[in-house]
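A protein chain is absent from this complex, but the other protein chains hold their places.
Up next is chain A:
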Amino acid sequence: MKLTRIALATALAVGLATPAMAELVFPSLSYRTGPYAPNGIPFADGYSDYFTLINERDGGIEGVKIDNPECETGYNTTKGVECYESTKGLGSLVYQPLSTGITYQLIPKATADKVPIHSMGYGRTSAANGKVFEYIFNYPGTYWDAASIIVKYIMSEEGGDISGKKLALVYHNSAYGKEPIRTLEKLSEKHGFSLTLLPVDHPGQEQKATWLQVRRDRPDYVIMWGWGVMNQVAIKEAASIRFPMDHFIGVWWSASENDVLPAGDGADGYKAITFHGVGDDFPIYADLKKHVYDTGKAAGDGTNAGTVLYNRGMVAAMWAVEAARTAMTIHDTKDITPAMMRDGMEALNVDEARLEELGLPGFTVPVKVSCANHGGPGLGAIQQWDAKAKKWSLITDYIPADREVVDPLIEEDSAAYAKEANITPRTCE
């Protein structure tokens, strides 16, 4: 009798503790455990801290508070689906799963539930075609953009001609790592370089055989599509076989401090592509310090501020907030639904002036999304690691992708999906 009463009281207390007011829900499908945690934690912290800043400094988006429930996926698709189903009912406005596998899983579900997904620079590349993928966005760039930009950069390094050169792709043997293969194959036909594919199985702690092969084949450049512990191991292995680091280029997911620091001085000169600025030399950090860090509201242990992936989490949150603002303007309401959020994302326009207003001048590429183009501008810059100073620095301007190779591939793959899923592509005026 007594026990039931206690249970009842607890249940009531829990029920009362959660505030019942209109909120904008941005769930965070994060991973703070498992082999991908070194990369998952800074991203999740940046994502959450930006929302906290908006709540603390501005009192929410146009006065409506943001709720940012977290759900641990462990980079595992099964748990990702569980997280999606458990947070869907909260009125979640947009999902950013930070996993290509989970994105693939959620594309049909979210489309049926009319909830937008923003797979920022990951996920299914052909989702850039907004005519087929109405609810899926992957601005500001796709894997295929990244692959073509890296090849362009290599060409500029080699004086414009890379025919006969040997390129090797070290990739995570999953949907994520396999994404760039088709583009690289097309590019190798176009430019006449040879391509070697070197898969690394999950989670990527064992790469001796891979790097033995690199040592034997001596490719001119190694490109990497890695994630989690795989990145650190690959960079360490490359350093141990004395592969020239400035000929080793990673995608934007293989480019954080956590990936290069374990290799120490050996990682000096390692390059990677990126679509946003590095460091904490932006006006917004003063606000973050005042409203978030100093008030003890920072997510996680608060040590990640200014790191590459923290900045990336922040940029993801920034675009989400701006899209919500756009949606409020379009629909003239503050109580937006996921479908309205989608309209906001499709009309998103964050140019340099807007970035300046947000305290992020020159922080990232200007993004303008349209009905047909969900993939954004497709720009990327090359950054290089300085092991002495322990920091990244940008060594090029933003380079545009090779559209004449990427666009037909997107068209082809999205058409295949439309056929498979019985979708009639919409017309965009």
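Note that in this section a contact is a pair of C-beta atoms (placed from the backbone, for glycine too) under 8 Å apart; a residue touches a chain by one contact, two chains touch by 3 or more; residues count from 1.
Basically, contacts and distances are computed from a predicted model.
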Query = For the chain that is missing from this picture, which UniProt protein name fits: "Simple sugar transport system ATP-binding protein", "Branched-chain amino acid ABC transporter permease", "Acyl carrier protein" or "Imidazole glycerol phosphate synthase subunit HisH"?
reply = "Branched-chain amino acid ABC transporter permease"
Task = Identify the residue among A:V25, A:C71, A:M155 or A:A372 that touches the chain left out of the display.
result = A:C71
Task = Have a look at A:R57, A:R182 or A:R354 and name the one touching the chain we're not showing.
result = A:R182
Ask   = Among A:N39, A:Q105 or A:S119, which residue is in contact with the omitted chain in the full complex?
value = A:Q105
Message = Touching the hidden chain in the complete assembly: which of A:N39, A:S174, A:Q232 or A:N373 does that?
response = A:S174
Inquiry  = Give me the chain A residues in contact with the hidden chain, please.
reply    = 14, 17, 30, 32-33, 37, 70-72, 74, 76-78, 81-82, 85-86, 88-89, 100-101, 104-105, 108-109, 111-113, 124, 173-176, 178-179, 181-182, 201-202, 413, 420-422
